[in-house]
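Only a single protein chain was left out; the remaining protein chains are all shown in position.
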Amino acid sequence: MQRHRRFIAVAAAFAAVATPLAASAATAGHRANVTISFMEAMSSGTQKPTLDALTQNFESTHPGITVNLIAEPNYGVLQQKEEAAVAAGNPPTIGQAYENWAAAFASAKAIIPLDGYVNSKRVGVPKSFKSHIWKGVWKDLFLPDGKIWMWPFNKSDYVLFYNANMLKAAGLSVPTTWAQYAAAEKKVTTGGSWGESLDTGTLSAPANGTLEYLSMVKAFGGTWIKNGKPTLDTKASVEALQFLAGLKSHGALQVGTNYPEQTALGAGRSAFAVSSIAGYPYMLDAVGGKFDMQVAPLPAGPHGGEGNAMAGTNIVVFANASAAERAAAWQFMKYLSSPHATAYWAIKTGYLPVTKSALVYMKKYIAAHPYQKIAAEALQYAGGNPPYAWWTQAEGYVAEAMQAVLDNGASPASALATAQQKAMAAAKS
Amino acid sequence: MSIDGTIAARALGISRSRRRSGEGIRNGRLAMLYLSPALLVFLVFTIGPALFVLYISFFNWNLLNSSLSRFVGGENYSALLHSSDFWHSIVTSVYFVGATVGCSTVLGLGIALLLSRRGLVRRIVRLAVFTPYFTPLVATSIVWVWIFNPQFGLADSLLRLVHLPEVGWLQSTTWAMPALIVYTLWHDLGFTVIIFLAGLSTVSGELREAARVDGANYWHEVRDVVLPQLVNTTLFVVVITTIDSLQAFTQIYTMTGGGPLSATTTTGFLLYQQSFVFYRTGFGAAIAVVLFVVIALFTLIQLRLSRRAA
Partner (left out) sequence: MARRVTRLRTGLLAVLVGAVFVFPFYWVVVTSLNSSNRVFQFPPNFLPGGVVGNYSTAWHEATWVRYFLNTVLIAGCTVALVLLTSLLAGFALGVMRFRGREICFFLILSILMIPKVVLLIPDYIVLKQLHWLDTYWSQIVPWGASVFGIFLLRQFFGSLPPELIEAAELDGASQLQFLRTIAAPLARPALITIGLYIFIGSWNSFLWPFIMTSSPSVQPIEVGLSTFFGTNGTDWPGLSAAVVFTTLPIMVVFMLSQRRLVAGASATTGAMKG
């Protein structure tokens, strides 16, 4: 008995010492593992599995880096989570962010500029990348201080979905200008059908309708901001809102909630729907094969002006990350924007590739879905969210102005004057 | 501790000296000890944070990086008093709370009266009325968002079926609040009805019988016999529904986002919007402090009233 016990004791002691030694011997060959966390809102439909696949592929080609995806259900929650995390001092390594969120984070010194990584000889992007990335997307990465603070990930812009059967029945061709569009909408408004449905959203959550309007403002030759201050009541802005008000009073435009453009088009009640291209799978679902749904670029303005709003986010790197984590995060971000990866992302989710050079890998897909090329090309001139923290509020005031005009019959000039006043106050504080 | 034992003890005249000497059950010496678990939770998670909120109400507080905050004294408060958004939210809150509490009490009593008789049908309907209260808020408000969907939802479809003009419901500045109130009532009436049913079961059956014999019809019976006996119950219902509706948030967040045009932005929601959507944390904190003062005053009044009625 005694000998037995002693043997066990020695064996146990040996094991206690040997195990960690053995373990470290096994890992000695590896470099230290870096884990980064990515807070994102790509959790619905095909977005989640696609991001999972891309992440796994990255991890297998970059041993030593582990990426934890923290998926939130939508952008509203994502923004709150990121804010709360920054406020409490434990943000993720990287996160999706709109330009105005990035502006707020940057002024709070919560994120870091990326120039060092982008322009680095060792790990930076080649010059060819900078020339092939869509111009609108590239411009969008900068904050007013001239530094690069964000890196592109999921981009989309607005397109015109339409019911081809309905247009044919009314003897209409696809409108290429907003004026033609108005005429077309009015023509199809009979009985139980109308032109389009939109949702302006609310003060704290502007929706597709607001971005449709903002795209129109650009097309009509107007601006959203100038010299870092809002310009919500320019002549073009008033014209564009008057345009929508006219359609509403005619009954050609209806207002609704919860993606009414999808509902109305899908139910065969509206001829048109203006939505982000990322809504394509949902549109298709709502239509359910009942009729021929097609996609066209947004119409041009009265003087041929093209206007589009870029939706989707960039990625920011939070300041709490260590040097190793930042380096690893940069590898991941670079990977996501590489032509192969961004092509795969676009094909699977309906978002757009961030660079022209991805298009060669998407030939078959584009042949079957020509609208993707249409939408991607609009990224050359599409405008992203102005990179100012006060834009969140300003956009909300635009949504409110639209509500006042479309729901309550207020005059566009006065509604926009109010919006401009409130936005200026927000821009000052 | 049998009752017989105590009667016997009293009969033997065993003294009450222990109570007089202050060691009785009512002795408040250890009161703080008994209160401490609750107070500990409050202190750490409510009082402490509330004091912090009070503190930051005097700053232009930078939520993301507190070291960049600026002391501004009473500026947030004066901005508040001059803010039309704030006063509008007060009116909206009064609208929401008043309508919800009023309808909840009246409808709750009415439905309880309707369901207070025996019978299988009554029992099944009672179950139906209670059920929404026990279902999750997010889940059920989603269903109603969809019922209230303009043009395509059930509510507008029903209006169309009876040839009434369609209404924008959650999109309309006039109808968004009524829609919200309808949802809140649908969800919470179950609780009110339970309380009233319980109260009704304690109303003296004899008095009601006597009133009926005297020739009173149903409404008189209710008004003159039943209601006076339900004063305490009613007050309880009013207090609880007021507290609940002052705290309403989830359904506003899910159904209207405070819109359209701030038609459903109660003061509680305004607070959330200013602090967490627009980053005006100091301003939001000032709203919180004012809201607290208002609620405290209201509670005081209600307590006084209930004491007088009891």
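Brief remarks follow.
Which chain is which? They are A and B, in the order written, and residues in each are numbered from 1.
Note that a contact is a pair of C-beta atoms (placed from the backbone, for glycine too) under 8 Å apart; a residue touches a chain by one contact, two chains touch by 3 or more.
The structure displayed is predicted, hence computed values, not measured ones.
Checked against the full complex, the candidates B:149, B:171, B:184 or B:262 give a single residue touching the omitted chain, namely B:149. Within the whole complex, the absent chain has one touching residue among A:144, A:251, A:288 or A:304, and that is A:288.
From the options B:52, B:71 or B:87, the residue with contact to the unseen chain in the full assembly is B:52. Counting over the whole complex, chain A has residues 41-45, 47, 70, 73-75, 77, 80-81, 84, 87-90, 192, 258-259, 262-263, 266-267, 276, 278-279, 281-283, 285-288, 290 touching the chain that is not drawn.
Contact residues of chain B toward the unshown chain are 1, 3, 5-6, 9-10, 14, 16, 18-19, 24-31, 34-35, 37-39, 41-42, 44-50, 52-53, 63, 111, 114-115, 119, 121-122, 124-125, 127-140, 142-144, 146-147, 149, 152-154, 157, 160-161, 186, 189-191, 194-195, 197-199, 201-202, 229, 232-233, 236, 240, 243, 246-247, 249-250, 253, 268, 271-272, 275-276, 281, 288, 291-292, 295-296, 299-300, 303.
Here is the rule we go by: only the chains that are shown with their structure count from here on.
One inter-chain figure worth recording: chain A and chain B are separated by 39 Å, centre to centre, where each centre is the mean of the chain's CA atoms. Those residues of chain B that touch chain A in the shared complex are 60, 62-66, 68, 145-146, 149-152, 168, 170-173, 256-262, 265, 273, 276-280. Listing the residues of chain A that touch chain B in their complex gives 80, 83, 86-87, 104-105, 107-110, 197, 200-205, 254-258, 260, 263-264, 267, 269, 389, 392-393, 396, 400, 403-404, 407-408, 426, 429.
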